[in-house]
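A single protein chain has been omitted from the complex, and every remaining protein chain is retained in its original position.
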Amino acid sequence: MTTGFPLDDAAWASPWRHRAVGEKLLLSGGLLAVTVSLPAWPGSVLAAATALVVLLGPARVAPGVLARVVAAPLAFIVVGALSVLVSLQWEAGPALAVTDETRRTALSLLGRGTAGTLGVLVIAATTPMVDLLGALRRLRVPEACIDVAALVYRLVLVLFATLFQMGEAQAARLGYRDRRTTLRSSAALGAGLLLRSWDRARRLEEGLAGRGYSGSLPSLDPTRRTSVPFVATSLATVGVIAVTSLVAGGW
Amino acid sequence: MGHLSLTARAVSVSYGGRAVLRDVSIKVDAGSRTALLGANGSGKTTLLRVLSGALRPDAGEVHVGPDLLRHNRAGLIAHRQRVQLVLQDPDDQLFAADVTRDVSFGPLNLRLAEDEVRSRVDEALDVLGLQEMAQRPTHQLSFGQRKRVAIAGAVAMRPCLLLLDEPTAGLDATGVDEMLTALQRLEEWGTTVVLSTHDVDFALAWATQVAVVDDGRVHQGQPHALLGDTELLARARLRSPWVLELASRLGTRGTGEPPRDLESLVALLTDRAPSVPAV
Amino acid sequence: MGHLSLTARAVSVSYGGRAVLRDVSIKVDAGSRTALLGANGSGKTTLLRVLSGALRPDAGEVHVGPDLLRHNRAGLIAHRQRVQLVLQDPDDQLFAADVTRDVSFGPLNLRLAEDEVRSRVDEALDVLGLQEMAQRPTHQLSFGQRKRVAIAGAVAMRPCLLLLDEPTAGLDATGVDEMLTALQRLEEWGTTVVLSTHDVDFALAWATQVAVVDDGRVHQGQPHALLGDTELLARARLRSPWVLELASRLGTRGTGEPPRDLESLVALLTDRAPSVPAV
Partner (left out) sequence: MHIAEGFLPPLHAAAWTLAAAPFVIHGGRAVARERRERPETTLLLGAAGAFTFLLSAIKLPSITGSSSHPTGVGLGAILFRPPVMAFLSTVVLLFQALLLAHGGLTTLGANVFSMGIVGPWAAYAAWCSLRRLNRTAAIFVAVALADLATYAVTSTQLALAFPDPATGFGGSLVKFLGVFAVTQVPLAVVEGLLAILVLRVLGDI
């Protein structure tokens, strides 16, 4: 059974899962940094290509999963870029125009958005959420906040299964045959979800009390050694992209 | 309602690259009692979801009587009025505050007149033996009662075929007895029931047809043939029904009709006793 | 750890005016295997919660060995290091994203050093046969595996007594076998296990002591005495174990040790055969 979150499944199954979070963040963050801050051509294209090679190569993310995951953000990127491409003029009434400048900005947005999304996937598809939260904990983010976030993760997975089954059971009884029934069923689903969320929290409180729960949720993070070759390769790759786009960069 | 058979042909399903059902075919005869047997995670629930139309298989077809199930709006609406699936956990299926409101959810979606909705609800509660609970809030009911309310919600759609995922799981002896009574009444009422279970003893005692799900493949046949096949059962991570195991260990096999429950085993064993030569 | 007995004396509990337990006493001997039998809603879980300290009874006392359980902070902390309760639904106890993180929760709350925590986690996973799953995400485990992880979380507290609420409910044959192996290893490891169940066959085969919960009252005794008492069982809405039922129907009762599972029943029945005078 799938969990409903292909990226999460990919992260847990990733060959890079046991790598130190810091080194993966370095690579992902480095790609994001060059994408956002350096000229889009050729920086974004190089960053996007690098992220794609990393994801499909050593990180072994299935191409189908990748395609499914990028579809939604890509829609936003395209719509956003199109809005920038078309300039709204005002000469005796509204008029639309495409200029060299808007074309360049739209293209650079397309490049930056795509490269940025792929860059985030380098960390998202290789690192389970809980490892990232562990890293935040080491960065001195307050314990209480990390505990809540970790619990949100676990409960999302538990409750998603519930939500999915509730929706399917409603559909079986024709709860989504038209707009009216859909709205009614969605509301029952939302209310049911809220009640089940509370119920889960209450039962978990009792379940954890026996093991000494008193508000905090400590757990043992695995120790991971940073790989020098990985860090060096990441720095070199990001450096090459940065230098190339600074030297050859147009816009 | 009327009697209709349900058929799946060459159905394959995979999740995230893993094959859950491979080229599976199954035929549920109208009026039969079919038990779908398999270990947890064997694909029983997936097969039920395919049969109910909730899951569109990667390959293969589902037919109700002569009609092919089409996974478009109209096709699913038609299919769901004939085939209803009830999931294992009743709490995933009860949305309304009380029993009557919950059971009326389906009939209301069928756009029936209020009178008709009421009579459908009464009928469903009656078949499931829940009339006295009609006004009770669902969360005050026992687990076994909630399971029956969930079934009543499906029954109010007046399906020809009712698919039940693990209807006896988690029930105590009383709960199982009440569920058996309900199944009996559903049968009299003209509904063909398919249920999944990992309880081989229950399947042997109840079913007239058995399908064993073993690692994504389905073997269908007579209860005694399949449940006496120890090799198949071991492959499917199921144990033998104790009546068959005992009959075989005591060497009674082959003498007449094989036993299906305690009563028939006792009859068989006491029949055999006189055959031991007396002094 | 060490061996300690667990006793409840004259315990009464009521929820919202309804008496759930009335003047109940029970004694769990160190090293015994105690099965708490009862229908759903009979009060089994409530009794386990009282024994674990999770619920303070309206009246009555709980003792571990010679020590009275006091419901203050220090008393509960001391009690929970000796007595651990594992609930029926593993998702009520698993909060962490992977197995090791979850099992480490209890030992970390005991403020143990990291090395000690790690060794406790390893030990608990080892006893439960979960070493290979140490790094697996919780949500990808099967129901049976999650049940064992929940038990491992309790075992990492190194209790003398482990209370398991319906450990076999919802498990298929393989899951039950794995659970039995785990119970066996817990016993070898020196933990006394008390479990609740409504499966009379399982209780007969496993337990050395049985307590039947019948409408808020508890009857404790030897498995054969209680599980052969058809009147008591009927009152408690339980059926008879099939081996005892069959033995009684075949008239073997009274000839030597009563059977407790298929093997001993076969031995009994085939032993009987030669006793029929040969020609």
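Order of writing sets the chain letters: A, B and C. Residues in each chain are counted from 1.
Going forward, contacts are C-beta pairs under 8 Å (C-beta built on N, C-alpha and C of every residue); 3 or more make two chains touch, one makes a residue touch a chain.
Predicted model only: the values in this text are computed from it and were never measured.
Asks: Identify the residue among A:50, A:117 or A:219 that touches the chain left out of the display.
Replies: Result: among the candidates, A:117 touches the missing chain.
Asks: Using the document's definition of touch, tell me which of A:53, A:195 or A:243 contacts the absent chain.
Replies: Considering the complete complex, A:195 is the one touching the chain left out.
Asks: Could I get the residues of subunit A that touch the absent chain, sorted low to high?
Replies: 5, 7-8, 32, 35-37, 44, 69-70, 72-73, 76-77, 79-80, 82-84, 86-90, 97, 99, 101-102, 105, 109, 112-117, 119-121, 123-124, 129, 132, 141-145, 147-156, 158-160, 163, 167, 179, 182-184, 186-195, 197-198, 200-202, 204-205, 213-217
Keep this in mind: only the chains that are shown with their structure count from here on.
Asks: Comparing the two chain pairs, does A-B have more C-beta contacts than A-C, or is it the other way round?
Replies: Result: the pair with more contacts is A-C.
Asks: Using the average of all C-alpha atoms in each chain as its centre, how far is it in Å between subunit B and subunit C?
Replies: Averaging C-alpha atoms per chain gives centres 30 Å apart.
Asks: Could you work out how far the Cα centre of subunit A sits from that of subunit C, in whole Å?
Replies: 43
Asks: I'd like to verify one number: the distance from the centre of subunit A to the centre of subunit B, where each centre is the average of its C-alpha atoms, in whole angstrom.
Replies: Each chain's C-alpha centroid was found; their separation is 41 Å.
Asks: Using the touch rule from the top, collect the residues of subunit B that touch subunit C in their complex.
Replies: 39-41, 142-144, 169-175, 198, 200, 237-239, 242, 245-246, 249-250, 262, 265-266, 269-270, 276-279
Asks: Which residues of subunit A touch subunit C in the complex?
Replies: Contacts found on subunit A: 3, 12, 128-130, 150-151, 153-154, 157-158, 200, 203-204, 206-214, 217-222.
Asks: Along subunit B, where are the residues that touch subunit A in the complex?
Replies: Residue positions touching the partner: 15-17, 49, 52-54, 73, 77, 80-81, 84-85, 87, 89, 91-93, 95-96, 105-106, 109-110, 150, 153-154, 157.
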